[in-house]
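Right, one structure below, let's go through it.
Every protein chain but one is kept in place in this view of the complex.
And then chain A:
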Amino acid sequence: MPTDLDDLFGDLSRTADTIPLAPAEQARRRGRQRNRNQALVAAAVVALVAVGVSVAVRPRPHETHPAGLAPPLTEVGSPFEFGGRATFSLSSIDDDRFFTGWRAGDGTVKVVAANLHSNQVVWPARTIGRFDDFSGVTALPQALLVFTVPDRDAVPLNDTNPDREIHVLDPADGRERWKFKAPVADDLLLDDKVLVRTSAQTGRTEAFDWKTGATRWSLPPGDDRPAYTVGLRTADDINLTRFTGDRMVQVTRSGQVRMLNVADGRLLRTTTIPAPREGYTFVAYEGWLYNYERSGAVDSPFRVRATDLSTGNTSVVFDAAARHTVSALWPCGSGRICLSDADLDQNTLVRTVEVASRKQLWQVEAGRGGAFGSSMRGYTLLGGSDGATVIDANGRSVYTTRTESLDWLSDDALLAVAADGTVSRLQLADGRPTALGRMPMAINMCVNNETRMVCPSETEVRVWSLTG
């Protein structure tokens, strides 16, 4: 058996030195193809932060689809063509409009708006500029945000985050109002009243006016800089990127929890928790702040903490076993928190804990490598290496798939898109699928509301009706 680290790392080095590597020519070829591939990489990341859960869509011979070969899905209007092949394209829906951004082969990022019910262009394509990368659009009532990366690899050696430039457009006509640089490490809060940014570099917090970009209020970093800034979500906040409440929460490096008024930055309440380390997740929901943390030293077991923001009371509601890793947590109903708990071999359980009693209500196996999820209306949508699963409030699996992407559709249903393009409505109560129709191809990056699905591709964006 090993005796010291030099021996162990020596063994590891010898193993690493036998790893076969492809020739340099293959790396050069990959470099040439990278623009196109970058789009797929970004797509995987965007899929993770989308409201729903997408899994790698791949056909399996024995997978059963809800209803044989479905008829074609009804297309709304005519496709909007980009006029060339895009390296990446994404859409975002707000009310009765959708907005699509794309990056052309020469790096030009453009965005266009169209009516969701007719696919008629509302305002013509606007050019944002030429960039190394395009990472998304977010449509809000107040503004349309276009996220770009001017130079993806031009980063100082001590900064692992690429620069990011965010363009704030008027959703009514697509004209750029203002723009700002915000590295990925910054915390951004897209509140209905203001856009709040906490700079990872300076620790300063600023709230910007949506229309003018003027600073509405700001907070200096102080001696105890904020480490995490999150919005206080309510049960009515269906859109995970947008906050409608009037509260936000900052956790400082020392562990001071500050609840602030989003509109004016006023400090409303403080309490204290153990000083957070880097890489924790904080979620503020329905008057509570949840986070996972180490119980002590850097190698101590993980645990989950719940802090009542109205009283300041804080307590540990879950203790993970030694050597287990808590890698994600999210609220899954009033007074409940869901978490991903993986052992050393990455075998993952998703657990639901009732905060008041600190009791585990249920747990489900979620494959290997951790799981992530979101919850609405008592149901939890889980994604992980084994696919996607819908769990009801009692921990019962309603529907499981390894080949479809799932997304929230309505109060009582999910949308499922299969590898062959079959689109189905899944009844949340019993998981019963109803085929709505079939697209010509499966496109991973579709977004939807209750009646429409918008699907950008490399060359165009198309809209499909989900109501016939």
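The rule we apply is simple: contacts are C-beta pairs under 8 Å (C-beta built on N, C-alpha and C of every residue); 3 or more make two chains touch, one makes a residue touch a chain; residues count from 1.
One rule holds for everything that comes next: contacts and distances are computed from a predicted model.
Candidate names were "RNA polymerase sigma factor", "Cytochrome c-type biogenesis protein CcmF", "Sugar ABC transporter ATP-binding protein" or "Cation/acetate symporter ActP", and the UniProt protein name of the unshown chain is "RNA polymerase sigma factor". Contact with the chain that does not appear here is found for just one residue of A:115, A:234, A:295 or A:325, A:325. Remark: the omitted chain is touched by one listed residue; of A:121, A:172, A:344 or A:429 this is A:344. Residue-wise, the contact with the chain that is not shown comes from A:11, picked out of A:11, A:81 or A:430.
Counting the whole complex, the residues of chain A in touch with the unshown chain are 1-9, 11-22, 24-34, 37, 40-45, 48, 56, 153, 155-161, 277-279, 297-299, 323, 325, 344-345, 369-370.
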